[in-house]
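The following block contains the structure, expressed as structure tokens.
With one protein chain held back, the other chains of the complex are shown just where they sit.
Let's look at chain A:
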């Protein structure tokens, strides 16, 4: 049923596959080693194992340098094409030679999970193809049910009202209402007068969703990205493209927390989530004027991997009044941070306006139910622009 509901939309599909894979991984890990051996026998993977005698000298040194498992403790090593253990290659935690990865038995789970993931994707791709035909006679019965599944997972759209952010207000907003990930980009832009491609797109997409008019976004780009010889010529098209005025016309949706957390910014890139990627988070927070007591709290959350909780703490620390109500705020998206902050500072936030009854508070908390353990679903706009990443990449496989 879920397979049917999710097979048509890439991000729902991705969510489904991720959870199926997690479940599979959990089950596999629960199996006894006997069970695993039986599983391998039944699955007929025909893995090429390496003779113990072969593992000496240079090869032994290489295996020890590259794997998390030492040759002394590993049971058996297998030689597998590197393409079948993508995760291990991405993490650079195996030795690869001549296209073959040397995988210790302990890491074989990655190979099995990889197989399972591509199987999952294949089922879904197959279903998606047949979907329209299957649903022909189900317009009244199944289709509404399927639609309702989709809605509970991804219903968020975080666009603000047009004109909420403008070129004139951005400098004030920067200190009061812009989310840390965007402030980080603006800080870098101020120092370098330039941003790398990803950073620029993240910024423009945020502007668009924050309601900044196109003219303002263009003006901002031309006057602030001055390290380029001719920003007008170089970026006019790109900004217009983000705003949906060039190309396909859809434009780029604002990037959400999950994208930013998953991003892998390299030296000189700032498009990530500061709570995950900022190496000197404490100093950064100090520069942004966060109180010393709060800095430790935020840092702790960030260190524990609760990046969005850390962002919430940041919001709490940088906003005033009605602390008991600030506690109820949950940030779902960079643009959601901006909106809530804007509303809060203008006294328009629904938590401020709501009657002080237990009922309304209960309602607010339930609408903003946090989902820290899983990554948050992406907004509607984001879905359209989400670049193909890890899980989704399996879509290319054997469809």
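Of note:
Here is the rule we use: a contact is a pair of C-beta atoms (placed from the backbone, for glycine too) under 8 Å apart; a residue touches a chain by one contact, two chains touch by 3 or more; residues count from 1.
Everything that follows uses one rule, which is that contacts and distances are computed from a predicted model.
Hidden from the displayed complex is a chain whose UniProt protein name, among "Large ribosomal subunit protein mL44", "Beta-hexosaminidase", "DNA primase" or "Phosphatidylinositol glycan anchor biosynthesis class F", is "DNA primase".
When the omitted chain is restored, the residue from A:38, A:233 or A:286 that touches it is A:233. Per the touch definition above, the residue from A:133, A:191 or A:266 contacting the chain not shown is A:266. As for the chain not pictured, it touches chain A at residues 62, 64-66, 82-83, 86-87, 89-92, 95-100, 197-198, 229, 233, 237, 264, 266-268, 279, 388-390, 392-397.
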